[in-house]
Each structure stands twice: as C-alpha cells, then as structure tokens.
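Note that this is a trimmed complex: some chains were dropped, and none of the rest were shifted.
First chain written, first letter: the chains are A, B, C and D, and each begins at residue 1.
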Amino acid sequence: MAPQLLQGSDAVAQAAIAAGCRFFAGYPMLPFTDLLESMARRLPEVDGVCMNAESEIEAVNMALGAGAAGARAGTGSCGQGIALMQEAIAEAALNEVPFVVFNMARGQQDYFQATRGGGWGDYRTLCFAPKDVSEAVEHTQLLFHLADQYRAPVMLYGDYLIAHTYMSVDVVPIDFGPLPPKDWALDGSLGGTGKSRQIWTWAMGKAGDPGPGPDLHWQRIAEKFEEMARVETRWESIDCEGAETVVVSFGTAGPFVEQVVGELRADGVRIGAFRPITLWPFPEAALAEACRSADRVLVFEVNAGQMIDDVRLAVAGRVPVSPLGRVSIDFSGMRQGEILTVPWIRDRVHQAIKEVKV
Amino acid sequence: MLLTGIGGQGVQLAAKTLAMAATAEGHQVLMSSHYGGEMRGGQTEASVVIADEGLRSVPILESVWSAYVMHARYWPAVADRLRPGGVVVANSTVVDELPTGDFRLFPVPAGQLAVEVGAVMSSGFVLLGAYGAITGLVGVEALVSAMRELVPPYRTQHLVVNEAALRAGAGAVTALDAPAPFGAPARSARASVGTAG
Amino acid sequence: MTTPSPAGPTGAGVPAGGPAAAVLIATDAPPTVPNRKVAGALAPLQLSGEHHLCPGCGHPVAWRLLLEAIAELGLANRAIGVVGHGCYTNIVSLADIDFLQCLHGRAPAVATGVKRVQPDTAVFTLQGDGDLASEGLAEVLHAAARGERITTIMLNNGVFGDTGGQMTAASVVGQRTKTSLDGRQPEAHGYPVPVAELVATLQGSVYVARGAVHNAGSVAKTKRYLKRAFELATSGAGFTFVEVLTMCPTGWFLPTADGPDYIQDTFEQTYPLGALKDV
Amino acid sequence: MNTQAKTRVVTRGTVTIDVDQCKGCELCIAACRPGVLEMSTELNETGYRFPLLSPGCTACRACRDVCPDYCFEVFKFDVPIETDS
C-alpha cells in the first residue's frame, strides 16, 4: 500500500483494525473524539462493532465484556474520562481481561494517572507513549498483541498532536508471533460439562474446584507485573553516549526536544536526549545507563512535574535532576500548552546548562 | 505553511485539501491543526509541512516559509513565525489591517471572487486556489480532487461551488517566479499554511 | 387402601403408621413404595446446594429458577452470566455455566460487550437492587434503550444485603435500614425507584415482568417470566427484564418466617407483581 | 356421611429433607398447604431447628420450591397411602 495522508486518529483506527480489533466502545471527548468517529466509520466495514457508549464507564465495561468474550477490544478517552475508567482498568488487570485503552490525553498532565493509576489494588498498566503518528501506528498493533500475551489491559498515551496531526503513513499489519490460545474466554460452550468458565477478580472458583482466592491470585498477578517490568521496557536514546547533559521527555514532546538537542549538539554542546517509550514499565536501567557520563539531567514535561519522579528514581541520586517544564494548557487550541515549542525548550535548556554548570 | 482563521471559515478544510493534494502529487506531508476545545468560534490554525524525503518534523512549527491568512485577528501568531521574505497569501478584505513587514504580500479578493462564482461560503477555497497557484506547491487539479474526497457525504451539495472557488482563486493570480523550496537541503522543507481568520 | 409400611431408613417417606398427630415420617431417604420423583433438590446445572447466604434469604430460590429456566430452554451451553456485587454473587461458584463477575452496577454494559461479540450466546445479568437501582441505574436503562438482546434479572430485596442492610434506591417508604433508622422518609430520603416501570417505558425493551419468591405460586410464575425473557432476548427481539422480589430477613431485621409477609404486605404495594410489558 | 373418613389421612407423596443443610428459616412450614411440616425442637449440627414431616403430603413441591437451602426432594407415590390421622 502506498502511504496515505491520514489523520493520526484515523491512522490509529486503521492500525487497530489491522491488529484485529473488532470491538470498540467510546464516548466523545476532545481529542479522543476523532478516534471514536473513525472507529464508528471503519469497524462496520469489517463486521466489527463500534459502540457509541453512553459514558466512559459504560464504554470501558463494554470493552471489558468484549475482551472477556475473546475479542480484541479497545476503548479510550482522555483525562476526565480515563479517570472514570480507573475502577474498570484495575478490575481488568486483576481479573486478567485484555483490552487496549486509547488515552488521547489533553497534553502531558496525566502521566501519574497513566503510570500509577487511580484504580484499586496492586496493578500496573503497560503504557506506550508514541512520539508521532507513525510510532502510534506501530504501538497500537503491538499493544493488542501484548494485551493478549499478558492478559492485561494496556494503554496508548497519545494526545492532541497524535490524534489530530495528519501524516503520510502506511498501515501495514505487523506479525508479532504466536500467542497462547484464548481458552479462558467466555463463550458459554462448556456450560453443563463441569468445566464451565469463570472470570472473577477474587478467583474464588466453583464448588468442588475452588480457586486460589484473591490473596494467591493477586500475588500471581503482582509477579506477572514484575515480569513485565523486566521484559517490556522500551526507550529511545539519542546521543547520550558521553553526554554531559541528558534531556528526558516523553511522547510528542520527544521530537521537540530532539530538535533542540540536535541543534545544540551541532553547536558542539555535549548533550543527548532520552525518551521512555514505555511509561510503565519505566526504562530505569536504560536511563541510568544513558546518564552514566552526565552531570545534569533535565526533564522536559508539560506538567507540574510527574515523570521527574521516575527519572529521579532511575538516577538514584547520582546526578542532579532538574525540571524544565511546567503546567501549560493551550486550552483554546488544544495543542499541548504554550511551552511545547522549540524556542521555549531551547531557551530553557540554554538557561539550565548555564545554571547547573558544575 | 500556516493557515489561520476564525472557526467556521473553512481553514481546516483548506489545509486538509492542500495536504492531500500534495500527498497525491507524491510528497510527504505532515499537517497539524488546532482549534477550540469545548468552545466554538475561537482561533483556528493549521500547519502543513511538505517534503520530498522521509519526513519527521515537529507538528508545531517554529518558522514558516509561507502563510495563508483569512482573518486578521490572529495575524500576530503568524507574523511571529514567518521567515524573512516569506510569502503571505491573504484575503484582500483583511490586507488593510495587516502591518507591513519583511514579507511578500499577495492580496486575493477572495470574498468578492467567491460571490462572483456563487460560492459565498467558499472564500477559503478561493484563497487556497490562489495560494497553490502563487506558490506553485500544488496544482489546481490536485486541489480539486482532494477537495472532492474530503467533503463529507452529508455535504455533497457543496462540491460544485467549492470547485468553482478553487478555480477562481487559481485563475485570478500569477505564479511566483521562485516557487516553494521543497526538496531543499534542510531535513524537511517547511511550508507553513497559515490562516488567521 | 394401602397398609402403612413401617418407618425407618429403608421405608423412608412412608407414614410410620399409628394414629394421628404424633406420627412422623422419615425423610432421610427416598420412599420405598413405588413413586415418581417430582422434584430434586438442586436445579440442573447446579454444582452444589451449600452456600453462605442467611437463613430465609430469597436469593437461592431465584438462583434455582434461573438455572432451571436456562436448562429447560436448552441454553446451558450458550449461557453466559454477568453478575454484580451482592449476596447473590455466590451463584458464580455454584452453577455450571460461564460466568463473569463484574464491577458493582456495570453488568449491563459488560453484558453488552459480551453479547455484541458473541451474538449467538444467551447473555444475562444477575444483579441486586443496590447494584442495579442505585449504582448501576444508568447502565440498565441505556442497555434497555439500546435494545440489547440480553436478559437482566434484578433480585430486589430493597436493601444492600451484603453490606449489612443500608437503604438502596429501591427501599420502600417506611422501610427501616441502617441508614434510615426510623424508616425511609420521603421528605429526607425520597421515594423508591421502580426500575421495571422505567425499563418498560423504553422502546428497546420487549419484555418486563416482576415476580417474587415468597410463596410457591409466585415461584412458579417467576419461572415462567424468566423463560419468556430468555426466549425473547435470545430470539433477538430486544432487551428483557425480570425483577424478582426476594426476602432479606437480615436486612429487614425480621424473623425469617416473617419475610414472605413483608413482601406481600409491604413490597407488593410498591412493586405490583405481573408482566408489565410483553411485545 | 362416613365420620370415620374425617380421621383418615391421604398421603400422596413424600419428601426427603437434608436436615443438616437446613438453616431453620421456616419458609417451608408456611408454604405447605396441608400443614404437614412442623419445626423440630432438636437442633441440627449447625444449631438450627429443622422441619419434620407428618402424614398427608400431597407432593405439591411447595416446600421444595420455597426452601432457600435446597433441603427437599419430592416424590409422588404411584398409589396414595391412607392412614388414620
């Protein structure tokens, strides 16, 4: 297929469908709305179902039901809507139902929400933050695969710049290899055979065949998340080798930082850029490694300081870590806030290099 | 290229048409737009980056080579980013309100031409046709077919007038001697379609 | 006229003879005289009869009716139950059909997801009044309006049984609960939400009925309601809804034996029994 | 008419009762039309009283249908049994 000019939302929708997504439920909220509209247009063409759900809570629970019945399912929203989904995302993590949550966030203010959740219990959510539309297309497909692999809800942290940017992209289905069969999925077929299925957060089992109960079940889940933390980190590190300054950023802020860092590097400044691709699990070891020669780490995020905690955890006191960003909401325009521009970042990096001069 | 305008003036549709036309002509395109969240009628703006090779640019542009201006209200946002000597294709009705500066201004009587071809709501397309012709970035045929693909099914009644508008705009101007610098050495040639209108 | 056979383990079920009142019949084993078993203890599809519910609770009776209805309609290997949070949740351990225990109040949304991707299954939700009329009122009404081809069963005891007896949106006027100690007062607490009536108002619902389990007659009727509801939903007609009034002597602070009367004298006044809608 | 008939009881069926599963709620007592069930004074292993059956069961299933603890099975005799009441 030749590259097409696609709006990010539409590209993500096509990627989801290419990955086998056949059920989607969502509730409009800018900048997520376009993805919902695109799914509503495209899913029926492949005999899939797109539910124009009556609330985010209904949407995520519909996705949970579809996932439990074995379909590749998706839902999504942003900020406030994702807040309403917290209970169900945690539930799905604990009762092991896979689906993909498309968080087309209003900027970068929801890093904590995405990485620490606000659900209940010990759970984590695998979360990819693409830097642009092409990466979003790739991540979308990978996320459906990983959701099934780990039987867990997973998240794409997009934003307005992912959802609304048009880009020439080519959506090609990617094969990530085989997966275990979904023999746990509910289809009713085993009713009356003594082997009927059950999905229950507390894993209480059936008469005559008691389950592990929540204590053991949740310990097992916690181990699964530890495993994911070991295996699934992803990141991009640019010119960090030998850098005195490393600038960390995530998602669509990445290319802006990359541009600034590239310019400075061209000017002879020893500076690199690091971008976690998975927000959870956070690439702690890779960042520590990237900062080996650094004497300052700068964190650019368009919020009051959220990812900086993870950066500080990664460098564990070995290098001073300073914030470059701040709260910034371009409310009227739904870009990412006025600070998300090359000149702003360039200024701040210059200033920081001067200030933190060792 | 940066396009700006006031919500409802068709700026977004114009930008999409341009981007799609450029894609159809074989270029790599990145187009970003922004407009109000839960408020109507605010600023609307779109940027289109057109390049020949692998394109991975930031979607919020620092500087632009050309701009498309439908309304004067948001002009400062355009002026800030226009490179010295940049090209500005603007609706004539707003030209008076624009301060002078280091740019080449091409006024197009978009509203008047639109009325003439019976497409009073399509002045954005007039300006776009003119923009394409002036900059040489895209041909009017590519614009027309992109527009045909973009107009949603429930708006097909607008196809004819939009086409007329594009052609009227293209026909009303003469091309620049130095066309748009895409394919230039820079990692990505940045053309910025800007409407503040 | 037959001669009474002697009582005892082997002669169980047959009068032990001798005159009048003092005569007891052994009930620890099936009778030895020729007979036909007219009813077993458990429903087909029921894995066990043991459960933790309180003495006199009405829920287990409703469970049995539900399983009987499913079995009799031949839906055993097509049924998927989506169950909310409440005392009745325990059915998930007792019945041999697929179950998804879901979040409090959300069963109709979850069931929608299940049914839409498995259109040939018989998907139902089992919920309490707290689950459905309080936490999940929007979910059930939206599913009904959409005409989802599922059956929703609400076990209405007018109280949050599982959390110890607080007022729900379905508690009747005057009902004493731990959060309405002097009885539900319209002035302060408002009026009960008649969910079945609301569901019946919506065009997407095709069948709405309200049964009860406080006596044998209503048990029998309730089963008929359930069967009809499953038939219509699985045939694709639309959303079907059966409310079942169940006793919660614990949450009503009543002796178990008074449960049925409380249904009849109090609940039925607010919630009249019968089929409200049958397209 | 035959006054003796008044003291004759027709027993058309019977039930088994899993008394140890019984939680003593007494719902079966009220449900039994002919009134042939009454509660024991003894307690079962969990400490509850449980129902006892007297002659006159009609095999109507009512007890079984209302019992929340699944204690009853119901049997219908092929030939009813008559006893003195």
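Keep this in mind: a contact is a pair of C-beta atoms (placed from the backbone, for glycine too) under 8 Å apart; a residue touches a chain by one contact, two chains touch by 3 or more.
On a predicted model such as this, the values are computed, not experimentally measured, just so you know.
Student: Just one copy per chain kind is placed; express the composition of the whole complex as a label formula, please.
Tutor: Here the complete complex works out to A x2, B x2, C x2, D x2.
Heads up, the rule we're going with is that only the chains that are shown with their structure count from here on.
Student: Which chain pair is joined by more contacting C-beta pairs, A-C or A-B?
Tutor: Result: the pair with more contacts is A-C.
Student: List the centre-to-centre spacing of chain A and chain B in whole Å, with centres computed as mean CA coordinates.
Tutor: Result: the chain centres lie 34 Å from each other.
Student: What whole-number Å value describes the gap between the mean CA coordinates of chain A and chain C?
Tutor: 42
Student: Between chain B and chain D, tell me the centre distance in angstrom, where each centre is the average of that chain's C-alpha atoms.
Tutor: 89
Student: Name the residues of chain C that each touch 2 or more other chains.
Tutor: 50
Student: Report the residues of chain D in contact with chain C in the complex, numbered from low to high.
Tutor: Listed in rising order, the residues of chain D that touch chain C are 7, 9, 11, 13-19, 21, 23-27, 29-31, 48, 52-55, 57, 59-62, 64-85.
Student: Please give the residue numbers of chain B that touch chain A in the complex, ascending.
Tutor: 16, 19-20, 23, 27-39, 42-43, 45, 55-60, 62
Student: Using the touch definition from the top, list the residues of chain A that touch chain B in their complex.
Tutor: Against chain B, chain A makes touches at 3-5, 30, 106, 132, 134, 160-161, 164-168, 252, 255-256, 259, 330-336, 340-343.
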